[in-house]
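Every protein chain except one is present and positioned as in the full complex.
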Amino acid sequence: MSLKLAGDEMSAFLDQVFPQVRGMFAIDRLDDDLLVMRLHANEQHLRPGGTVSGPAMFSLADVAAYVATMARIGPQALAVTTNCSIDFMRKPVAGADILAHAKVLKLGRALSVTDVLLYSDGQPEPVARATLTYSIPPDR
Amino acid sequence: MSLKLAGDEMSAFLDQVFPQVRGMFAIDRLDDDLLVMRLHANEQHLRPGGTVSGPAMFSLADVAAYVATMARIGPQALAVTTNCSIDFMRKPVAGADILAHAKVLKLGRALSVTDVLLYSDGQPEPVARATLTYSIPPDR
Amino acid sequence: MSLKLAGDEMSAFLDQVFPQVRGMFAIDRLDDDLLVMRLHANEQHLRPGGTVSGPAMFSLADVAAYVATMARIGPQALAVTTNCSIDFMRKPVAGADILAHAKVLKLGRALSVTDVLLYSDGQPEPVARATLTYSIPPDR
Partner (left out) sequence: MSLKLAGDEMSAFLDQVFPQVRGMFAIDRLDDDLLVMRLHANEQHLRPGGTVSGPAMFSLADVAAYVATMARIGPQALAVTTNCSIDFMRKPVAGADILAHAKVLKLGRALSVTDVLLYSDGQPEPVARATLTYSIPPDR
């Protein structure tokens, strides 16, 4: 699947539609094969012990699936998450950013399905995995 | 299943273990049948259009499942979410609080499973549903 | 949500579109509030020890969600499952039928979401829970 938006265009689009999370995420890589998104570990997302919280990891998986889908269909601010299943498998490393590796498994007319693996920056084993379905507005 | 913690004890416990979300949630009801938790709609959780974001709803479902489980086993700060599936079904009402209705379906030695329905305050139809599994430390 | 098909009409429709599972399931109750479907415990669905297998319980949850949705939109043989999350919580009682209690949580233009609780016949605690999403063809 070829891309309709490059990484810097996508970053600008995200800042525009989700101003309230500006600075929270960054796009490390965006190409045909893979999207890598970064969650900057900061006070707001940490649990006691300094590890990133489950809801912050959910946010990262959700935005990564959105970005991976938008990159393929073009900017559609109205696409919405309809389903997510997420497994939390390991404790994140304290203080480390979280990286999401997202792959679009299906891009249909009405739905996209994206798999996401989450890693503590620098670690080989994933801390979580998620699959997200986005509903895509019919009028694109 | 009878309760080991009442609503006010649980609120105090939550403030202690999750100081970073203090004031975000409130316990509206906690008894043998049902837990009702409230997410106060405020700037931080809103999307453009004034509706509560998916990640904020995930946070509410997660903390509601935690509270419903803790109320039955006693305070165990170390219990961790291992799995969540969530379906976003309707757009929340702009500006309205979100209420989570949580029921513990299973309380085993090692795992709890909790169903959660999320409503915009005052609306009859749920905006989302979630099921969460918590892993419970063996040494309780 | 009022019903477009009664229990006996639905049974006839099921036999027609899924002839290969004829006799496997029965509709115990079908009204506006609830569908109760029965899986007849027989050799084919049993694991060693005489309990109903996970895949047989998945089949029951899947057909129950289908029936609950069809009863509301009218017969649409082409509706397909797009997502299921299922939690297996307790060992079923050996030799007992399994009953599915299904409720449609959302009926949209393109998707339905149905919650299902599964019980060993005569037991108060559920053996499993599932949520299923069906994609509904646009031309109904």
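General remarks:
Per-chain residue numbering starts at 1, and chain names A, B and C are given in the order in which the chains are listed.
Just so it is clear, a contact is a pair of C-beta atoms (placed from the backbone, for glycine too) under 8 Å apart; a residue touches a chain by one contact, two chains touch by 3 or more.
Note that the structure is predicted; figures quoted are calculated from it, not measured.
Only one residue in the set C:Ala71, C:Cys84, C:Leu118 or C:Ile136 touches the chain that does not appear here, and it is C:Cys84. Take chain B: the residues that touch the chain left off the picture are 82-83, 85, 110-111, 133, 135.
One chain is missing from the display, and on chain A it is touched by residues 85, 87, 89-90, 105-106, 108, 113, 115, 117, 125-126, 129, 131, 133. Although one chain is hidden here, its contacts on chain C can still be listed: residues 17-20, 43-44, 46-48, 54-55, 58-59, 62, 77, 80-89, 91.
Rule of thumb we're sticking to: only the chains that are shown with their structure count from here on.
Of all chains shown, B has the CA centroid lying nearest to the centroid of every protein CA atom.
Across the structure, the highest number of inter-chain C-beta contacts is found for A-B.
Taking shared numbers over all numbers used, the chain A to chain C interface scores over half, which places it in the same class. Centre to centre, using the average C-alpha position, chain A and chain B are separated by 23 Å. Averaged C-alpha coordinates put the centre of chain B at 28 Å from the centre of chain C. A straight line joining the Cα centres of chain A and chain C is 33 Å long. Of all residues in chain B, those that touch two or more other chains are 85, 87, 89.
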